[in-house]
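The excerpt is restricted to a subset of chains, each kept in its original location.
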């Protein structure tokens, strides 16, 4: 289910519809009309809510929602109609798409600049002032937002969406059901230079970027093209905003990369990893599968063991921080003095 | 005073004009013509300078400025005409707008794509190749720069400016006197997913972004739309470049957020806070009013006490850093060995 299939006109459902959509058991009146989703605290009559995180359980008793999606543990205490299922958060995720706004319209806007050689599948939508250069190939139901620039010989698979003002460089390949948010740039040159007696000599970046199926990429992220081989993003990868992936990075399937992460050149990240916000990965590393990296973490070596890793000093009142940092700068000396004392 | 009111032709003033503009007492010839502002060190005849930071006091004696804005403490030593006031830096801020360049022109450029349903106040300027979709509402004197994309049902208050190549997603609301710099994206989807047996299931982001009055947002920043409720930016908030504000973040009035800061989902920041460059705030935290966060700080817990907080190790020569980090990784062990020794 992707955004372009959902129209505002579809967003009126009955509780019976919803029970079917999320495979829940309905306890209540199936003919009740629902026009939206909301949190337990803010839901009004005519809206459905959900309870997935026990932190919010205390809000259940007072909710004004017409129905709540929840699991067996919370069913008895619910004052409203119940949509009973085993994974309420997943049910909410599924249902959410039925209330999503979409304004894209099939067809090519008059103001778009589309090269004669562009090949399009059925149901393609190209927004105002988009630019598609020579040899671009678009699968069925692809949406290209206003102001996007899709350079020569780019290939985009079925049901993919570029939101407004996305830039794809030449020869970039996107799979099916890929969503790219505004401001993101895919396929710019990697940062490769040879040093010639103090001057930087640019190395042309001859690889491309290949992105798998079911990939989401947030706003203002950058994924550079490879130096010789391609930069590769696996299937089912999700990437947040302002992420920087350098040339020849490889991201394994179903890995999640949060906002402001930077991964330096040629590093390979495994499958089913998570990188929290602003984590940094040095170049030429290999991170295995199922590795979880904390916020702002400093990854300077390869990681072969699955598990959770972190960096940083935590937060301190600034005065205390200053005193501690002074000691930290001499920690090795301090330790050596300690060892001398310990041995006495 | 916003940029679009200022024209290059207005940038010739006399010292008498300036004294009036900044509420200063003039000691000197009010008919002297001024064509610009400059630092004490670089000012030439015909320019006004200012002394706000005592660090630059030594430059006063040799300045070639036609006049200097300063306070009583420095008046006696000034070799030029004096514009005497209590807050020279604020006076400089006020005066600076009279010398600002602006090229925006009221009216809709022929190349802009504006949906028939768009409603515009008086004095609106829409630049070349801008795109405004269905149902957009623009207040008086709004400027939309070249290449901007303003998606369906966006509302922008009076006297606001989008510089070139800004992207606003559907239903985003901007208050009055909001300035947004190029490359910034407001209203892209928040990073919300349910995990379904190792695969990420996207959650449609049904909230929007609501931005108050008198808000400045720098270049290439991203503010995501909320999952269910809105992401909210208060009045008088100032946001620098490359800032990432995730879904459902709430920023209190008059808070300042410096470049490269990232704030994760649902965190609430108080009023009159400052976040220095590249600080990171984890999700679901509550930061109170008057909290000041240092550069690159790692905020992993809520903060209720006003004050100044910091993180990081400071900078060391790399060899020393390596030795200290080795000890830091074993700091807890080291401490426990110390306690054993201390108890003996």
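Letters A and B mark the chains as written, and numbering starts fresh at 1 in each.
To be clear about the criterion, a residue touches a chain if its C-beta (ideal position, glycine included) is under 8 Å from a C-beta of that chain, and two chains touch if they have at least 3 such contacts.
Owing to the predicted nature of the structure, the values given are computational and were not obtained by experimental measurement.
Taken as a whole, the complex in this structure file is built from 3 copies of one protein sequence, with 2 shown in place.
Here is the rule we use: only the chains that are shown with their structure count from here on.
Centre-to-centre separation of subunit A and subunit B, using mean CA positions: 26 Å. Listed in rising order, the residues of subunit A touching subunit B in the complex are 3, 6, 36-39, 42, 87, 89-90, 92-94, 96-97, 99-101, 103, 109, 111, 127-129, 145-147, 163-165, 181-183, 214, 216, 218-220, 236, 238, 240-242, 254, 256, 258-260, 272, 277-278, 295-296, 312-319, 321-322, 325, 328-332, 334-335, 338, 341-342.
Per the touch definition, subunit B reaches subunit A in the complex via residues 111, 113, 129, 131, 133-134, 147, 149, 151-152, 165, 167, 169-171, 183-185, 188-189, 191-194, 196, 198-206, 220-222, 224, 228-229, 242, 244, 246, 260, 262, 264, 278, 280, 282, 292-294, 296-301, 303, 307-314, 316, 320, 323-324, 326-328, 331, 334, 337-338, 341.
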